[in-house]
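Here you go, one structure.
What follows is an incomplete set of chains from the complex, kept in their original frame.
Per-chain residue numbering starts at 1, and chain names A and B are given in the order in which the chains are listed.
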Amino acid sequence: MSGDLRERVLTRTKEATPEVIAIRRDLHAYPEVGFTELRTASKVARRLTDLGFQVRAGREVVKEEARLGVPTEAELAAHYDRARADGADPEFLELVRGGFTGVVGEITGARPGPTIAMRFDIDALPILEKASPDHVPVQEGFVSRYPGVMHSCGHDGHVAIGLGVAEVLAAMKDDLAGRIRLIFQPAEEGCRGAFAMMEAGVVEGVDYFFSIHLGLGAPSGSLYPVVDGYLASTKLDVTYGGQSAHAGVMPEAGRSALICAAQAALGLHAIPRHSAGPSRVNVGLLHAGSGRNIIADRAFMMVETRGSTADIDQFVLDRAMAILEGTALAHGCTVDIKVVGKTISGTSDPELADVLAQQAALVPGLNVSPTPMVTTGSEDATYFMRRVQEQGGMSVYMGLGSDLPSGHHTPAFDVQERDFADGIAAIVLTMLEVGNHPPKRSA
Amino acid sequence: MSGDLRERVLTRTKEATPEVIAIRRDLHAYPEVGFTELRTASKVARRLTDLGFQVRAGREVVKEEARLGVPTEAELAAHYDRARADGADPEFLELVRGGFTGVVGEITGARPGPTIAMRFDIDALPILEKASPDHVPVQEGFVSRYPGVMHSCGHDGHVAIGLGVAEVLAAMKDDLAGRIRLIFQPAEEGCRGAFAMMEAGVVEGVDYFFSIHLGLGAPSGSLYPVVDGYLASTKLDVTYGGQSAHAGVMPEAGRSALICAAQAALGLHAIPRHSAGPSRVNVGLLHAGSGRNIIADRAFMMVETRGSTADIDQFVLDRAMAILEGTALAHGCTVDIKVVGKTISGTSDPELADVLAQQAALVPGLNVSPTPMVTTGSEDATYFMRRVQEQGGMSVYMGLGSDLPSGHHTPAFDVQERDFADGIAAIVLTMLEVGNHPPKRSA
């Protein structure tokens, strides 16, 4: 890559940065949880359109029956009103309503070349943001306007970086070879959205695929070309139905769904380790019963299983299903088990990671790690990664460091906005470079 | 008792009945849970005053530090606004605000005689009332105006009967010997209110004490002079504090309050039976955790223990405390245990029950049961019963049958208003008769 091109990328990135930060702060103030990202998605679609991207949104890029863990109609409707009141783009709002909050923008370069795609996730979390004055979003006035909903995993930053990449690419279209497809995905939390976008075909024809995450424990000024170790995972919503009765007057008439769930929770956590690799199981939430002197007739649990491979996750899941069902029989309760999220593990291609590493090294002040970052979380971008690899393409999951005042999914989480520009520059440089590579698809 | 007196009681009762039913329906429409009965208590105090009773209300009859399970200041304040808007009596509203919703009215007869008291409980329950057209309160337009709060134990009927008794007594003051004290008690549900009124002295000097409950499985047209078997009980709110952590990324950093609570719940339910009499234990509610992939850092449980004697309840309670605390240590969690309700068992005096039986038999169409009704619920009127007996007096807990479409504490609960008059007449006749008995106090 010519030094000139590099300079122009850095300059364009610098120019784009104020808007990128403004976008991030706007999204941070108006967080939206999975499949309700109506305001977010509509604004992304509007911005991409304005930048000259060819935009698809809603049902065209999110396959209805492949979605997992979609909120109820009532919740979606209530959020629609909120989004409209909060200034969602009216045109795209209609397109993405009803739980179809995915957006795909594509731009075609001046020269032929491969198809390059990148995924940015857009959803927030049901967490109450820290309200004290030492929290930067409070100081700067962009703290969440919706108590109990918060961008505490940095996806606001992901969207901002994605739109920053779009802005720089749009300005450098003449330098571009091939096609760039930017995928803005709903409901990454709970691993619910990627599968439905993959099933809608959004990575069909992709030769090179990228995904990114901010933070992850790495410091500001660092980039990891590979994030490894994402666990395959399945998310379950479990409801036990028992029989209520007055606990003093006629305890024998009851069937305690609470006791049933307590036994199931212990059984789940006693699922054995697997010798072939890491596994996990967690009952993260349990709500049972309605009053002190009533035998609980309902219990609800949020459960997840994980494994370093899909097989190990399946092992834990199979054990979990038996425990959930057998325990229901043991306690005379009904059980309803819903798969509300699912993902697989993912592996980055070293060859593509090397390209990223070389280009990222061109960004002044950005330290490129020679070794992968190893996590044991889960991430549904792995569906895109594997699908592209199955087509003969290559995939990479990168990590962009950022000094965090508090860990992911905590009330005081925050990212350093100064890191966004480094990420944008590294991504654009890499995309320009990869544009010169041959298409990889087997077809 | 002369036949004439009986006829006058029956006539006065008949005259009072429309107002009694109107009161019941008004209370049913505006239900208020324990210690927030601001509208209810203020209206009771107003009515008693208007009928010529000497009325005490608020802090004078509810000892502050003896109350259990009082709602938070914020809840009390919010309810105050609601009560004022709903037409609470302004004068008494100020007296009973802040969780002091007890009222005592006293009337003095024309002749000297013993002091007779009766307890009526006034609180509603946090239950969502049935909304379908086959539910009488819906048909007749007095269904609860506050979804999620409901008179589903018949205390609205208790208050109406109590004010009906007051009205008839006021009209027959010249026939009355001794003094009659009517006690309107908050927060019977959860066994939280009687102790605080007893500690304020409301049954000091009482020779004969009565309490009543509607329904309890007995049919309309029946009266049980004795309800027996009320269990001593203790109510606990338990909070476990753990340590949250990402369940996939760093499970070892977490301390699951959910698993801790699940083990505690199983331990509590495994507390052994007691050979000396019935016992109970129930974890009625368990809320733990905040999200699927987070190790739960908090768990809240509502627990109750019971025993046919205070000793047996104490046995269960002692075991429960050890389990709750030991389990916290086992799982590295903190534990906070609050006693939010407590009551004892109670025994009716057969001699006084016989007087009631004889007088109730004078009410046309009312069948008087020769045997006690045996329940295994809990009831804090037992504190009044025992205190009066300790003073040398006698106590009775009676049951007034009523055909119920659905059991106590269920959404379709309702009582038959036609039964109120029978209860009022039986009570007034008994009070007039007991007025001729000598004072019983040892002093």
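Simple rule for what comes next: contacts are C-beta pairs under 8 Å (C-beta built on N, C-alpha and C of every residue); 3 or more make two chains touch, one makes a residue touch a chain.
Being a predicted model, the structure only gives us computed values, none of them experimental.
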Total copies in the full complex, given that 2 are placed here = 4
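The working rule: only the chains that are shown with their structure count from here on.
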Rotating chain A onto its identical copy chain B by a Cα superposition takes an angle, to the nearest 5 degrees, of 180
Whole-Å separation of chain centres (CA-atom averages), chain A against chain B | 51
Chain A contacts chain B in the complex at 125-127, 190, 231, 233, 235, 246-251, 256, 258-259, 261-263, 265-266, 269, 280, 282-296, 299, 302-304, 306, 341, 375-378, 407-410
